[in-house]
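Pasting a structure here, questions to come.
With one protein chain withheld, the remaining protein chains of the complex are depicted in position.
After this line comes chain A, so read on.
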Amino acid sequence: MLDADFFRRWMTATAALVDREAERLTALDSPIGDADHGSNLQRGFTAVTATLEKEAPDTPGAILTLAGRQLISTVGGASGPLYGTLLRRTGKALGDAAEVSPEQLAEALRTGVDAVRTLGGAAPGDKTMIDALVPAVDALGGSFAEARAAAEEGAEATVPMQARKGRASYLGERSIGHQDPGATSAALLVAALEEASGE
């Protein structure tokens, strides 16, 4: 079972990975975006860990809804409402249980990913975070390591895609050949799950 500590570790590990990879995310966002993805997410997840320490929510659902809210209010770019919605909806789907099973987490994450798809109007193949999240959620029936690998593969698979959402979509064919920064950061969020589990 996964308790509140697991979810706190998940958010802390995400913040650490985003910190470490911020420059790479921004570099990926430079040819096809507005070169702020790394710094935006860094600001958001720094705020998330600070808030979690201060308010110390004690259920998995409360941790994720608070984290999501914090991302919406601090990021400043499109990744704020998108990641914010992902975590909030996942958190709400978990309800107020003190512990959840990996299966419940997988199911809740699917609800969160569906909410992101509705908010952003993106489908798989549009070269967005969805391309990493959907395969990750599908693989969550197995281990966190499998989910991590699926997310990373999904992010890499965005390289040959032509962007159909967000600023990169204005570039048309020139968006081809670049890995999507949103799919790359989504893979970090999934990788942090594995770290939190200590697998």
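Just so it is clear, contacts are C-beta pairs under 8 Å (C-beta built on N, C-alpha and C of every residue); 3 or more make two chains touch, one makes a residue touch a chain; residues count from 1.
As a working rule, contacts and distances are computed from a predicted model.
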Hidden subunit of the complex - UniProt protein name among "2Fe-2S iron-sulfur cluster protein", "Glycolate oxidase subunit D", "PTS fructose transporter subunit IIA" or "MoxR-like ATPase": "PTS fructose transporter subunit IIA"
Of A:A13, A:V48, A:L82 or A:A147, the residue in touch with the unshown chain: A:L82
On chain A, residues whose C-beta touches the chain left out of the figure: 36, 40, 69, 72-73, 76-82, 84-85, 88, 115, 119-120, 166-167
